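Okay, structure first, notes after.
Note that one protein chain of the assembly has been removed; the remaining protein chains are unaltered in position.
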Amino acid sequence: MADVTASDGALRRFLHGLPGVDAVGLQARAAALGTRSIKTTAKAYAIDLAISMIDLTTLEGADTPGKVRALCAKGIHPDPTDRSVPKVAAICVYPDMVATAKEALAGSGIHVASVATAFPAGRAALPVKLADTRDAVAAGADEIDMVIDRGAFLSGRYLDVFEEIKAVKEACVRPDGTAAHLKVIFETGELQTYDNVRRVSWLAMLAGADFIKTSTGKVAVNATPPVTLLMLEAVRDFRAQAGIQVGVKPAGGIRTTKDALKYLVMVNETVGEDWLNADWFRFGASSLLNDLLMQRQKLSTGRYSGPDYVTVD
Amino acid sequence: MSSAFDYAPAPESRAVVDLAPAYGLFIDGEFTEGTGGDLRKTVSPATEEVLAEYTQGTADDVDRAVKAARTAFGKWSALPGAERAKYLFRIARIIQERSRELAVLETLDNGKPIRESRDADLPLVAAHFFYYAGWADKLGHAGFGPDPRPLGVAGQVIPWNFPLLMLAWKVAPALACGNTVVLKPAETTPLSALFFADICRQAGLPKGVVNIVTGDGSTGAALVAHPGIDKVAFTGSTEVGKAIARTVAGTDKKLTLELGGKAANIVFDDAPLDQAVEGIVNGIFFNQGHVCCAGSRLLVQESVQDELLDALKRRMATLRVGDPLDKNTDIGAINSAEQLARITELADAGEAEGAERWSPACELPGSGYWFAPTLFTGVTQAHRIAREEVFGPVLSVLTFRTPEEAVAKANNTPYGLSAGIWTEKGSRMLWMASKLRAGVIWSNTFNKFDPASPFGGYKESGFGREGGRHGLEAYLDV
Partner (left out) sequence: MSDRLSVLKTYKLYVGGKFPRSESGRVYEVTDAKGNWLANAPLSSRKDARDAVVAARKAFGGWSGATAYNRGQILYRTAEMLEGRRDQFAAEVADAEGLSKAKAAAQVDAAIDRWVWYAGWSDKVAQIAGSANPVAGPYFNLSAPEPTGVVAVLAPQESSFLGLVSVIAPAIVTGNTAVVVASEQAPLPALSLAEVLATSDLPGGVVNLLSGRTAELAAPLAAHQDVNAVDLTGAGAELAVELETAAADNLKRVLRPRAVDWTADPGTERLLAFLETKTVWHPMGV
């Protein structure tokens, strides 16, 4: 498929040749999947799965090492009263907090994910974005969550977006030849159309994205079920065509167990078992974890839990 | 789908439905015994469990019901439209209040998934009454003259595939226009109509305005042949529709028929494919394919055939077949042993005629009536499964190369109820829509229904429209 990225024109023709998306049909399918009733054993399984897929996130200007260390502790043992609760997949922070997180998570097996490339707007010169990336990788980041240049994408400069992702991908390579996993954030809320989401998904996968991610969590519209469904269809079709599996990460706005279960049903019925683990599907979230924990307590004790019985950091 | 993430059973409780052991006929505002003394059993098609007994209405019972409706007609038709409207609004609201109970009941008696009776049938039933309630006092503005008059007594015979929804399609416009009705529900699904009688009671509907006479085909035949009715409305098979048309020939009875179909669902190579797959699945597997407007013939452009069929098979493999009361069931039970036999016979004929049969791996329950979602490829226009209405979860796949060929194949049927078009090109969609000889065209969607949207067929799919302003005409003397 290398020829489709040979020129701006070739890339444009390829992306615009992808099947269109009917918005109403896509939304209807996402809504229908949302009506699945997940009970008892299936619910217990799904709650633990969801916990294990969380990129527990703090991306605030007010973040401090203390805040990050607390979050890391929570990620390792989400419920201090119940050691059977699985750990989360990663702790997601700004680049300057990577070292702190790395240290706090040492030996836990939890990844450190760092946003980069002038997150969340992505409005910086390429050398700055690359330096941002290298800095995070050097500090020990296992995963890099980059943002694309939405301005370039919306104005049709697809090859620019493609080259930038490739450059960041190269910046993820460590001196020893291994590389941090690259998640590419589209900020789908700014892309406006589902056709754009399908095109940008393919563009990012062609450029080498390990994961495609919906949102920064910093704009009005973040992850939605239809957008995530569409991205799942894209990774499914990309693997069928290119033989490469790519992960999916909805981020922002997923706060309840009910929401998380809907996403897992969507994964289950769209791409299936191969994506149903933390290597291939993540939730970018912060408050979701506590709701999952309360639901988990309810399931094991039969009583409804309350916010005083989960930790707030 | 993952075997690890195995959805646990999520059955809807049936405790919400209180079934009597036996039901009489609802005539002149009360349940009465039939004159024939015969009771029939209605079973759950998912388990073959007997749900209740009901009365086999005789010609004498029909006569009583028609007389009651005739007596009620005078006062009912003389009521100000606004008063009739309020009765219908009451009915709509009570249906909403009792929708869970009615959804479970419908699923028990019909075998359709609770997800559909809950999310499709019941909301549409309530909406239909709500819509026509609003017309009752506005008939003079409907384009049928300043003061259009009702016809009188309507004899209505409805099918088993959407028992309560078909009742709503018949009863709501009839009552809004000032008619009274005698309704004969299908012999395998009488229960929701009998519960509707109770809703009429709760709504305080004057006695005799709605009469429900249960029974088999002979009861329906007695009703449509009764000289005391002014209108016949029938939804069901084309064969029975023709017999009814012969029965009413030469009378003054107004007739509307909503009959069979063999809809083409046409997918062009520029279609939104993921949504097309959903539309195909919804088109043929919704309600086990027991849908007159089902998209039972998939016409796919040859250039996209392989890609589409791969995607379709992958999607079919995720369909969950089983207990209709389970909230995660996509495909429920076939409504009756008789219907199962017919589907089986036609599917076997498809194989015998050389089409290639495929079904996803799926385990069917041991008791009850079941048929796995089935796909036939290599079907030609000459095959029986491309011409005859299967009325089951069986999709015939045919191909085409050009839009002209698609239109020619789509129209090459005595039916003309519905058709689907999947393309991202607007001008082609509109061209196709204008060429297809069918009463409902769904483009980039399928099996959508709304009380405001007229529904009905061309050619042997019947005549007259149900829904919308058009649906009033069937119940007015115009």
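Per-chain residue numbering starts at 1, and chain names A and B are given in the order in which the chains are listed.
Just so it is clear, contacts are C-beta pairs under 8 Å (C-beta built on N, C-alpha and C of every residue); 3 or more make two chains touch, one makes a residue touch a chain.
Since this is a predicted model, take the numbers as computed values, not measurements.
Colleague: Using the touch definition from the top, which of B:241, B:261 or B:350 touches the missing chain?
Modeller: Of the listed residues, the one touching the omitted chain is B:241.
Colleague: Taking the entire complex into account, which one of A:27, A:108, A:277 or A:311 touches the absent chain?
Modeller: A:27
Colleague: If you put the missing chain back, which residues of chain A would it touch?
Modeller: Residues in contact with the chain left out: 22-25, 27, 192-194.
Colleague: For chain B, which residues reach the chain that was dropped from this view?
Modeller: That gives, for chain B, the contact residues 127, 143, 238, 241-243, 245-246, 249-250, 252, 257, 259, 414, 429, 433, 438-445, 448, 450, 452-456, 458-460, 462-463, 465, 468-470, 478.
Here is the rule we use: only the chains that are shown with their structure count from here on.
Colleague: Taking the mean of the C-alpha atoms as each chain's centre, how many Å separate chain A from chain B?
Modeller: Result: the chain centres lie 44 Å from each other.
Colleague: In the complex formed with chain B, which residues of chain A make contact?
Modeller: Residue list for chain A touching chain B: 19-22, 24-26, 28-29, 35-43, 45-46, 49, 230, 233, 264, 268-269, 272-273, 276.
Colleague: Of all residues in chain B, which touch chain A in the complex?
Modeller: 1-10, 115, 119, 270-275, 278-279, 318, 327-328, 424, 444-445
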